[in-house]
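In this view, the complex is presented without one of its protein chains, the others remaining in place.
Chain IDs A and B follow the sequence of writing; residue 1 opens each chain.
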Amino acid sequence: MSIHELMFYLFSGMILLFSVLTVTSRRILRAAVYLLFVLVSTAGIYFMLNYQFLAAVQLTLYAGGIVVLIIFSILLTSHISQKFEPLGVKKMVFSALAVAAGALLSIMTILDFGFDTVVTTSQNPDMELIGTSLLSYEKNGYVLPFEVISVLLLAAMVASIVIAKKEKSK
Amino acid sequence: MLSEIPLSYFLVVSTLMFFIGIYGFLTRKNLITILMAVELILNSVNINFVAFNRYLFPDQLEGHFFSLFIIAVAAAEAAVAIAIIISVYRRYSNIDVERVDTMKF
Partner (left out) sequence: MIDFSFTILIPLIPFILFLLLGLTSGKMKPVLSGYIGTLGLSVVTVLSYFTAYQYFFNREAGAGVFEKIIPFHTVWIHLTEKLHVDLGILLDPISVMMMVVITTVSLMVHIYSMGYMKGDKGFSRFYSFLSLFSFSMLGLVVAPNIFQMYIFWELVGVSSYLLISYYYEKPSAVSAGKKAFIVTRFADLGFLVGILTLSYISGTFDFVTLTDPQGALITQGTSLTFMGISALTWALTLIFMGGAGKSAMFPLHIWLPDAMEGPTPVSALIHAATMVVAGVYLVARLFPLYFFVAPDALTIVAYVGGFTSLFAAVIACTQTDIKRVLAFSTMSQIGYMMLALGVSGYGGEHGLGYMASMFHLFTHAMFKALLFLGAGAIIHAVHTNNMNEMGGLRKYLPITHITFLIACLTISGIPPFSGFFSKDEILVAAFESNRFLFFVEYAVAGITAFYMFRLYFNVFWGKSTHYHHTPHESPFTMTIPLMVLALASMFTGFIPFSDLVTSNGEAFTLHTNWLVAIPSVLIGMAGIALAWVFYKKETAIPDQLATTLSSPYKWSFNKFYIDEVYLFVTKKIIFDRVSEPIAWFDRHVVDASMNRIAWVTNLASDQIKGLQSGQLQKYGFIFISGVIILTFTFVYFLFN
């Protein structure tokens, strides 16, 4: 078993385990922490695939930003000690059935399909390439989505301020 | 070497993660945990993109950049979603998705 395989199985296992825990844990803060583990393991997968920049973004933005945001909002809206009610059996069974069917269907389809994989030296895109690609308007340039994303972020920022701010007392 | 792991393994993992996310979306009552399930779904998609990029078109960066943009959108989405959740909390004093049913007939 090579180091790659080992890493893959480790990270996959962590992802699946903590994903399940995230959606089943009855304590909300723990769920958030499990989510953090999932995200970190995903970053590990990215490292393994040799995309260091993406992995770094995943760590800082997801693990560092979003999870912290979620935890803050949990603290704002819930009691830490609060435990969720156990799920209704009917709801759980039906959801699980649907999800299992879907997963089965997808996995069978994936395994049936022969991918035309290209085995190459897995080089790491360096920072310069990423940076010029993002700001390039040539072929394989991404300046338009980059700008769109920047506008979207601004809009989201304004929107969240407007939505969450306290209504003025009349 | 990387080639020892078939592409479909990554896809299986991401599929499972996706459906776990959906399970969470369907069963959780708390809006914040639903949001976490949605983050799981987004993440699984990201893994797909990255794996496809690496295995099928290694000399290009399209999947990579897609993942990057999805992360940005996810951040924006999370920010707005949390704003909405807080606003809902102010109005209803809880964030139970079953209680927020003003839009029914």
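As a working rule, a contact is a pair of C-beta atoms (placed from the backbone, for glycine too) under 8 Å apart; a residue touches a chain by one contact, two chains touch by 3 or more.
Please read all numbers here as calculations on a predicted model, not as lab measurements.
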item: In the full complex, displayed partners of the excluded chain; value: A, B
item: Contacting the left-out chain in the complete assembly, out of A:56, A:101 or A:127; value: A:101
item: Touch residues of chain B, complete complex, unshown partner; value: 22, 25-27, 97-98, 100-105
item: Absent chain, residues of chain A that touch it; value: 94-95, 98-99, 101-102, 105, 109
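Heads up, the rule we're going with is that only the chains that are shown with their structure count from here on.
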item: Chain A residues touching chain B - in the complex, by the definition given at the top; value: 2, 4-5, 8, 12, 15-16, 19-20, 22-24, 28, 31-32, 35, 38-39, 42, 45-46, 48-51, 54, 57-58, 61-62, 65-66, 69-70, 73-74, 76-78, 84-85, 87, 91-92, 95-96, 98-100, 102-103, 106-107, 110-111, 113, 115-120, 122-123, 125, 129-130, 133-134, 140, 142, 145, 149, 152-153, 155-157, 159-161, 163-164, 166
item: Touching residues (chain side chain B, partner chain A) in the complex; value: 1-13, 15-24, 26-30, 32-33, 35-37, 39-40, 43, 46-47, 50-51, 54-62, 64-65, 67-69, 71-80, 82-87, 89-90, 94-95
